[in-house]
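Structure first, commentary second.
What you see is the complex with one protein chain gone and the rest in place.
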Amino acid sequence: MSELLKVEHLTKIFTSGFIGGFEIRAVDDVSFTIKKGEIVSLVGESGSGKTTIGKLILRLIQPTSGRILFEGKDILQMSKKELRENYYRQVQAVFQDPFASFNPLHPVDRAFDLISESYLTDVSRDERKELVRDALRQIGLNPDEVLGKFPHQLSGGQLQRILIARALLLKPKLLIADEIVSMLDASTRIDVLNLLGDFRDKYGTSVLFVTHDLALGYYISDTTIIMYRGTIVEMGDTEKVFQNPLHPYTRMLLESVPDLNVKWEFKGIEPEKEEGTVYSLQGCRYAPRCPRATRLCFVRRPELIEFEKNHWVACHFYY
Amino acid sequence: MAMLTVEDLKIYYSTPLGHVKAVDGVSFEVKEGEVFGIAGESGCGKSTLVHSLILRKPPMVHMGGRALFKGKDLMTLSPEESKKIRYTELSIIPQYAMNALNPTKKIKDIVWDLAKEHGYTDREEVEKLLRERLSMVKLSPKVADMYPVELSGGMRQRATMVVSTLLNPDLLIADEVTSALDVTTQRVVIELLHHFMKEGIVKSIIFVTHDLALLDKIADRVMILYAGKVVEIGSTEEVINNPAHPYTRLLINSLPRMGVQYKKQKLKGIPGYPISLLNPPKGCRFYTRCPYALDKCPSEEPKLVKVGNEHYAACHLLGGESQ
Amino acid sequence: MLSGIRRYLIRKTFVYVLTFFSAVTIDWLIPRLMPGNPISIMMSRFASLPEASKYMYSYFMESFGLDKPLWVQYINFWKAVLHGDLGISTYMYPKPVADIIKDALPYDIAILLPAITLSWIVGNWLGAIAGKNKKLDSFLMPVFYFLTASPYFWFAIVLAYILGAKLDLLPISGAYSYGIMPSLSLEFIVDFLKHWILPFLSLFLVMLGGWAIGMRNMIIYEVEADYVRYLEALGASEKTLMKHAFRNAILPQVTGLALQLGTMVAGALTTEIVFSYPGIGYILMQGILNQDYFLIQGCFLVIVISVLVANFIIDLLYAVIDPRVRFSFTEGE
Amino acid sequence: MKSEKLRIALKNRKFKVGVAIIVFFALFALIGPLVTPFDQLGYYPVKLHKMLLLKRSTPNLPPMSHDVIYAPGREINVTHYLGTDSFGRDLYAQVVYGLRNSLIVGLIGGGIATFVGLTIGFLAGYRGGWTDEILMMITNIMLVIPTMALLIIIAAYMSTRGVIIESIIIGLTAWPWTARAIRAQTLSLKNREFVHLAKLAGLSDLKIIIGEILPNITSYVFMVFILQFGGAILAAIGLDFIGLGPTRGISLGIILQNAVLWNAINLGYWWWAIPPGLIIALFITGLYFVNIGLEEVFNPRLRRE
Partner (left out) sequence: YAQAEELPRNETLYVGGGLWSPPTNFNPLNPSPVTGTVGLLYETLFTYDPLKDQLKPWLAEEGKWINDNTYEVKLREDLKWQDGKPLTAEDVKFTFEIARKHKGVFFSNIWSWLKEVKVVDDRTVDFVFSDPHYTEWNYWLYMIPIIPKHIWEKIDNPVDYANNENPVGSGMYKLYKTDQMRCIWVRNDNWWGIKYFGKPAPKYIVYVIVYSNNVALTMLVKGDLDWSNFFIPGVPDVKSKYKIVTWYDKPPYHLSANLALLFLNDNKTPFNNPDFRRAIAYAINPKEIAQRASQNQVLPADPSGLLPLPSHQKIKAEDLIKKYGWSYDPEKANEILDKLGYKDVNGDGFREYPDGKPMRFTIIVPYGWTDWMEMARIISDQLAAVGIRVDPKFPDFGKYWDDITKGTFDMAINNFGSFISITPWTFYNWILDPNVAPTGEPTYGGNWGRYKNPEVAELLTEIARTKTLEEAKPLYRKLQEIWLKEVPYIPLIYNGAWYEASPAHWTNWPSEKNPYAYPITWHNYWQLGGALVLLKIKPVTAGGGATTPAKTTESAKGSTTPSPTSKDKGLCGPAALVALSLVPIVLYRRRR
């Protein structure tokens, strides 16, 4: 498998206001790669910078520093035109909120119309229509039931499927799927996930699957990246990460998953830590919450090391 | 001993287009000392059910049935009496727990305003209690003097839970308190609820969620709702491990769990979508999505039948007219 | 936390200073870009022999420095202002602009301050009542709307007609009787108040409508807010709910107050004219009509400064009463 | 979707009452002039060998008076629905034409204010960054400057002013509110996911603005326009009253100014001073009603019925 996307030392700092503003390091020196035809899940708790990474890859926002190479080409160097005509043909996205992903004023068809106008220029109008209906059928929707409807007339699951069908129409090389099931019901959730998998199987599309639900990440992905406060704490083959979690944070996460197979023992309440200072911490960001933290952890940021083949961790414990 | 007995409760929404039958003849019991879980898909009437116990405001209308809470029918209680019961005996943690506290008031003031309403006169005492409880949930007692905006999301969540349970209510309703949270915070919330029960701060909890896996962790008994009706009710063990109703079964089967991977074992969701509650069909409401539908399903409404110890389900497949 | 507030203040101060300079510059420049000049107009008021006028024209052009290039005038203007010198009025020659303003300003304050603050307070109060009481609302809201929809001076005319002329209850001209001497005596105060009522009332009522409507809408929003629903679910009484909702609803109204000051000062102008009330409004008006650069500049300076100061105070106040402002600047985000 | 909103709107009493008032006065302004033989200043134009002579009636007639106008060679019976002023000019004619002009000021002034505010708010919100900072700075400056006074200065030095010029200057000073509001709207919209998706669909910024963002704020813009409409009328009335109104033609503010200058109130000619203000107040009340009605339509939280 060859590399499709390579992210190198990506950093994004948000500042607010131009005088006397403050900074948030939403993404801090993050590097990883996505191979062709691979599903990578990006896992982390709320605010860990998952969405930001997705948006950076989509160039919806500009990174503060770092590089993003798509098939060896730095997308940050691309012109707007190049992005439009080339990059977005190959990289698409589905977002968390299906309702917000549709313009409430237009029928859902617009999602298809827009991309076919830009990218399917060589196809006739009727063929386009057929393509759309095809795509809808593939994801298990009845085209007559959904086409021509307004977003508020459809359910979240239906809308999310339509968005996937929309991406399907282009058969992109990379799909960014940002929490695409978190707003869906359990009963429809798994179907949407399955769609992603089928998609990859059929077209070899790589997927960056952003989630905070480890079970979902485990279910669908080949590679898992665990993030904490803008930094990667652990990554590697899904199997390895889940079967042999190295980082204390990963372990904590895994323990928190309400899995049907596992009974919880109630261990009492952990104190809530002041988190305001985390972003300015010199050392490991997880240190304040870490049960194993030593002085070193507060002083030096651990680097990501390859603990075993294809299994990386950033923790002083493993040096 | 039953803390709450709901009998054939009907709660509708009156809209210009007609009645939305969000809760349509639901009966159940919440016993003292148990966590009672309610699960179901989005829009099946979970929130309607629990909120109707607290406060009914237009367009929500009570169309029949009773809800006996410690012997008093919550549906016919006068507003004054109902107000008195709320918080002291019957309390709620809302779904929006992170934003439930007035951002411009200090937490202790909010608590005092509420406590005053329920006959408390000693401010010191209330504040002392608040600080104790805050430390109990591992928050600094200083949080009492802070504004909600000063707290992080997780802290606010905890603070709200403390506020909601401060006066030791007998029954605590937790409506989807976890659905917007990530797993770690979710875990903390569950720990807190467990703690409240253990410490006897609350006697019973109704825990509403659409995440069955979570109910598995905390609930003693669960009730599965579908389109305003009870489809299955029973102890958690039984319902999860031994689901009787096709819907429950399909639902449980669609849950991803650790160790299951797409590559190896494909899970399946439930096909189709829930029906509209505006004009629900006469018969079984799940029939449109049910792979085992019988001829009589569309026309005849299935009754709850006993399928095990304290375990009931409403499905024609399970036969039986007996209740 | 302190540094957060300091940062907030530095930012605000910077914005204010910039705003001040730009606003004053605009006000300085605009009259000068217009055709005509103040000395020429000054001449029109002198009934004298043509010969004499010619002499005076050149004298005054020079003495007011209007024969200099525009940029020199601009620099001189700031130099003078920083020395606290606002120049001499051409319209009320030779009175210094600073004195003119000093004499007139108390009257504006006497009318505007109570009108603005009371209308704000009463308006918010009535608006809150309307917001929570649907029955009253359907009755009060049209009244509020009618009030804000009325031009200030028309309302003043109507009031003057009914209360002043027809019923002869209140005097309709001046700030006090022409025959009484200002002093700290009961008689004078009563007399002053009598004259004050009508202009005050007409401003007060018109302004009140706007605030009431704003508050009404805010309350309706707020009582739907999560925290109110929570309180209600926990059995809080109507009174407590309103108390909480009111507190939050009032915050945007505070900002509104700051931002609207400038407009209201202008609104007072027409009212002052109707009642011959000796405020800055009428003088500014005359200054403008007579192209009295110096008077216009001075009045603007005062208005801009007072609006900015009021804004600044309200900003500070805001940081105190709304913890959101305070903490959003300490934690980030 | 749209028809649904319309249906709700038509059920909303405030909206209906407001529309009724507006339509009533708009029709009044449109048709009113047709039923009066007087010209906009209230003179009776008489043709005398192809030349126009402007004739006047008896001064200070109360409403619904009949009078005779003597033209060369004939006598004309006229009725003054709203009486005459101290120059013997018909007030009904002045009021209808004045209303017409006030509406024009409202439309143009409100239109310009909305348009400028829309453009600036939009640019600031959409472009963000320095564009935003600078535009907002300008907006805040405009907010702090007493625009009414600025208006007076500008108005005072225009040699002659027509209704159009007046509306333009009013429009050019009234936009900051709109700009702020629109900016806020745009900010929240531009981070909506459908906008991102449109970007990913290869749409240019312009197309996104026109196709995705603008349609979503039209209802809002419309409401803003209504408020600006009313604001412009009130501002114009104020200007008219202090003598800075249009130097040609008539407006409700000018009628009021004349009424005050010529002692209408003291002399008991209430029909000169009361109706113009009342019409304005009622009309703008109507506008506000429409606005609140629409707000209730688009924002169910505000609904009260």
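First chain written, first letter: the chains are A, B, C and D, and each begins at residue 1.
Here, contacts are C-beta pairs under 8 Å (C-beta built on N, C-alpha and C of every residue); 3 or more make two chains touch, one makes a residue touch a chain.
Everything numeric here is computed off the predicted structure, so don't read it as measured data.
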item: Left-out chain, listing which of the shown chains it touches; value: C, D
item: Among C:Ser53, C:Asn76, C:Ser237 or C:Gln253, the residue in touch with the chain that has been omitted; value: C:Ser53
item: Sole residue of D:Tyr81, D:Phe115 or D:Trp270 that reaches the chain not shown, by the stated touch rule; value: D:Trp270
item: Which of C:Leu86, C:Leu147 or C:Ile172 contacts the chain that the document leaves out; value: C:Ile172
item: Interface with the undisplayed chain - residues on subunit C; value: 34-36, 40-41, 43-60, 63, 88, 91-95, 99-100, 103-104, 107, 138-139, 142, 146, 158, 161-162, 164-166, 168, 172-188, 191, 273-274, 276, 278, 282-283, 286, 289-291
item: Touching residues on subunit D - with respect to the absent chain; value: 13, 17, 20-21, 41, 48-54, 56, 60, 62-63, 86-88, 156-160, 243-244, 247-248, 257-258, 260-268, 270-271, 274-275, 278, 282, 285, 305
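By our rule, only the chains that are shown with their structure count from here on.
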item: Length of the line joining the C-alpha centres of subunit B and subunit C, rounded to whole Å; value: 54
item: Distance between the centres, which are taken as Cα means, of subunit D and subunit C, whole angstrom; value: 23
item: Subunit B, residues touching no fewer than two other chains; value: none
item: Where subunit D touches two or more other chains at once, by residue number; value: none
item: Footprint of subunit D on subunit C - complex, ascending; value: 15, 18-19, 22-23, 26-27, 30-31, 34-36, 134, 137-138, 141-142, 145-146, 148-155, 157-158, 160-161, 165, 213, 217, 220-221, 224, 259, 262-263, 265-267, 269-270, 273-274, 284-285, 288-289, 291, 296, 299-300, 303-304, 307-308, 311
item: Complex interface listing, subunit B residues touching subunit C; value: 51, 54-55, 82-88, 91-92, 94, 96, 99-105, 110, 113-114, 116-118, 147, 149-150, 160, 164
item: List of subunit C residues in touch with subunit B within their complex; value: 226-237, 240, 243-244, 247-248, 251, 321-324, 327-328, 331
